[in-house]
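Here the complex is missing one protein chain, while the rest keep their positions.
Now for chain A:
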Amino acid sequence: MRLINMRPARPGAVLLAAVPFVVLLVAYSIASDMRLAANPQDKLLPAPATIAETAQRLFTVPDKRSKEILLWQDTAASLARLLGGVGISAALSLIFGLAIGLLPYARATLSRFVAVLSMVPPLALLPILFIVFGLGELSKVVLIVIGITPFMTRDLAQRVMDIPKEQIVKAQTLGASSWVIAARVALPQVLPRLISNVRLSLGSAWLFLIAAEAVASNVGLGYRIFLVRRYLAMDVILTYVIWITLLAFVIDWLLKTVSRRAFPWMEAGL
């Protein structure tokens, strides 16, 4: 039997999926144990029990000074920035993607520009962003937008151009205007792709968000991580990392579900 035809049975598959997680956890526990045996106050690899205690405290105990639970404040601030940035990017990429894909004039004007723009490393432009957009919320959202819009636009434009010419011609013979072709032929075909683009770009969006929060901020998940790094509070950092991973996973799952419900015909491509 060929390797490519060997499939694990259902319980086996679940077990196999768990293996890397268990291996990672065990490796971490052993390494943490070794370091704590050498120095009981070691901060680099806190014991899993310590992380659990810290997590419980972070999620439930209000800060002494502000009387607020910082983790929820940080989460709310970061999610607002992230969703704002990703939402604006999705809208922009849809508009420009459709324009570039359908209109030869827009394509001639913008497609090269977007291609070049998508190669610019946005983090290197941070000082300019600060001076133009200030140090507040705006510059953080703008960083995400600049970071992920060009690549989403390029992909969507390509998808629009991949639509069979016959469909466009047919719509025209039925009397459809450019606007109707965009709204009734192209849009339904690229919307599922837009959602999968959002899913793919969420990783970069988180990266840009955390980078922006590390630079100038007083609330946010990335802010807290970089702040407590100053005293190597890895128990706090690891709690935040696990929390961010969980949030990202849930958002991804939600988008996947929405996509499945809304565009059942695209199931195979998701």
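Heads up, the rule we're going with is that a contact is a pair of C-beta atoms (placed from the backbone, for glycine too) under 8 Å apart; a residue touches a chain by one contact, two chains touch by 3 or more; residues count from 1.
Note that contacts and distances are computed from a predicted model.
*Asks:* Identify the UniProt protein name of the omitted chain, choosing among "Acyl carrier protein", "Sulfurtransferase TusA family protein", "Alkanesulfonate transporter substrate-binding subunit" or "NADH dehydrogenase".
*Replies:* "Alkanesulfonate transporter substrate-binding subunit"
*Asks:* Touching the absent chain in the whole complex: find that residue among A:34, A:91, A:120 or A:169.
*Replies:* Of the listed residues, the one touching the omitted chain is A:34.
*Asks:* Of A:47, A:176 or A:216, which residue touches the hidden chain?
*Replies:* Considering the complete complex, A:216 is the one touching the chain left out.
*Asks:* Contacts of chain A with the missing chain: which residues?
*Replies:* Interface residues of chain A facing the absent chain: 1, 3, 6, 16, 19-20, 23-24, 26-28, 30-31, 34-35, 38-45, 54, 57, 64-65, 126-127, 130-131, 134-136, 214-218, 223, 226-227, 229-233, 235.
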